[in-house]
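Only a single protein chain was left out; the remaining protein chains are all shown in position.
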Amino acid sequence: MRFRKTFAGAALCALIALLGCGQKRQSVTLAGSTAFQPFAEKLAGQFMQANPEINVTVQGGGSAVGIQSTLSQAADIGMADLVELPEEARNLVAIEVARDGIAIVVNPNNPVAGLTSQQVRDIFSGTVSNWKQVGGDDRPITVVSREAGSGTRSSFEQILGNISLTKEALIQDSNGTIRETVANDANAVGYLSHGLINDKIKPVKVDGADCTTPEIMAGRYKLVRPVYLLTLEPPAGAIKQVLDYMLSSEAQATIDGCGLIPVKH
Amino acid sequence: MKLLGERGVQRLLAGIAFSAISALLLIALFIIKEGLPFIIGYGPAKFLLASDWNPQLGRFGIWPMIVASVWVTLGAMLVGAPLGVACAAYLTEFVPRRVMGVVKPTIELLAGIPSVVYGFIGVMVLAPLIRSSLGGPGLSVLAGAAILGVMILPTIISISIDSIQAVPNSYREGSLALGATRWQTTYMVTIPAAKSGIIASIILGMGRAIGETMAVIMVAGNAVKIPGSPLDSVRTLTANIALEMGYATGRHREALFATGVVLLVIIMILNSLAGMAIRKRAAKR
Partner (left out) sequence: MRIPPKHTQRAAVLVMGLATLFTLAILVFIILFVLEKGLPVVSLKFLFTNPQDMGKSGGILPTLVGTILLTLVAVAIATPLGVGTAIYLTEYTRESRITRIIRFGADCLAGIPSIIFGLFGFIFFVTILKMGWSIMSGGLTLAFMILPTIIRTAEEAIKAVPNSYREVSFSLGATRWETVQKVVLPSALPGIVTGIMLGVGRSIGETAAVIFTAGSSLRMPASLMDSARTMSVHFYILAREGISTENAYGTAAILVITILFINLTAYSLMNRFVAKNN
């Protein structure tokens, strides 16, 4: 009796699943960069309010996943924030929707307010390991970096060049966790997307320039990377609608409001 | 069910009965299929024993992760095993049955708390404590071992209690009749008699510790290096997979599946050891 019921239950579930498959609402999936993910979620929400017939899903995964899933069609639009797109992404259609500064952040209790790009390089390579050496207190430096494959990390290392990350570095797997780790550890230094700076951490000047939208737009702050949306084929239909929306003035204003740098203004 | 007939039902059930072993084989097959070619192509010795993990440069040595997993797991054993066995012995031998009837399920509830909650408490409470009192980044072998040690307590306690309870009462009575105290009886008679069950519980706890992922990612800091002290940050095998899986493509991804193969092999060995210990106990009885 009981047995039959559970079977019926299983069958019912399978049925629901099939139905779910059958009634396909137009749906667009974005996947990729975790740095851009929060903004994409927000923009997707706004987009769906205006276009309720299109269902936009946003997945994280990272830039590499963005490229891979666009190629394999697991996602309709890939999100990648890399200074240089890798070989396999050359044939994808890439649209720059925003630019993003990479801020070097320390704990608010750290007196260090600015670093040169050489100092940043030395700290992350491990040749400088005490804050004293860069004008701070006599405390060891805890380097916090991203995992291999992260777009933020590869952009960071490409822009600065010549970084072979110290083995001592703590590794965290998202901008948010970098922020939390730096916020919790007075000796820590990390880097993260400029849009995610809050008062738990302190961005430092790099080569005398603040990581702010005006400084980035004026070209004085050098740690900047583009955010690309990638499609396999020239966008059409619902995908094009989503991409067009991303470049609309409303979306660009949202991007600006969230701390990213809009491409149109 | 009527239309199947007795024979049909029996066949159906026989088929279903192989679901678990099929699931196991399917899992092993796919993990191995994705990972083994990489291990062979890259060279097993280089993969297992090189200490350089740098996917961008195509260098995949997981020795630091293996060492880290061993350190963290042994640390967890150091915390969990004595505490767990002491707890089990106390509850079975020195406390009225009724008290144990309440305490044992309560401790088993510890097992139900999601690992992310343990990890979060590790980050919020334990890591800052270690950082401020002992130095280092706080996210460390020590933090990982302590959190895992607590997480495996229910496994160790519950299986140890079962095996201590299974020791025939005549053993205890014999010892007490010879004038031994209750404690002497416990550590000279009861615990040795329950030894294989207790060992099995510790091995199963070890399996759980080595396989734990989310809590370790949160508290161990994930630096790729061979730890020099318990205050150093490390990355375990499981953390390596979970951290980079989302971002990995091509050979990098294969290397992570290969890490999974190594993990699977370690777990299989531990499970077989535990199984052997349990069977030994069953044979003795």
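Brief remarks follow.
When the chains are written out, they are named A and B in that same order, and each has its own residue count from 1.
What we mean here is this: contacts are C-beta pairs under 8 Å (C-beta built on N, C-alpha and C of every residue); 3 or more make two chains touch, one makes a residue touch a chain.
Keep in mind it's a predicted model, so treat the numbers as computed, not measured.
Contacts of the undrawn chain with the visible chains, over the full complex, involve A, B. Shown as candidates are B:G58, B:P105 or B:P192; the residue that touches the absent chain is B:P105. The hidden chain makes contact, of the residues B:V67, B:I121, B:L176 or B:I226, with B:I121. Across the interface with the omitted chain, chain B contributes residues 1, 6, 9-10, 12-14, 16-27, 30-31, 34, 82-84, 86-87, 89-91, 94, 103, 105-110, 112-118, 120-121, 123, 125, 150, 153, 157, 180-184, 186-187, 204, 207, 210-214, 218, 238, 241-242, 245, 256-257, 260, 263-264, 267-268, 270-271, 274-275.
Listed for chain A, the residues touching the missing chain in the whole complex are 1-3, 6-7, 9-10, 12-13, 16-17, 19-21, 23, 25, 38, 41-42, 55, 57-60, 74, 174-177, 179-180, 183, 200.
Heads up, the rule we're going with is that only the chains that are shown with their structure count from here on.
Taking each chain's centre as the mean of its C-alpha atoms, chain A lies 34 Å from chain B. Chain B meets chain A in the complex at residues 1, 53-56, 123, 127-128, 131, 137-139, 217, 221-225, 233, 235, 243-244, 246-249, 252. Listed in rising order, the residues of chain A touching chain B in the complex are 3-4, 60-65, 67-68, 142, 147-150, 154, 167-173, 180-181, 184-185, 187-188.
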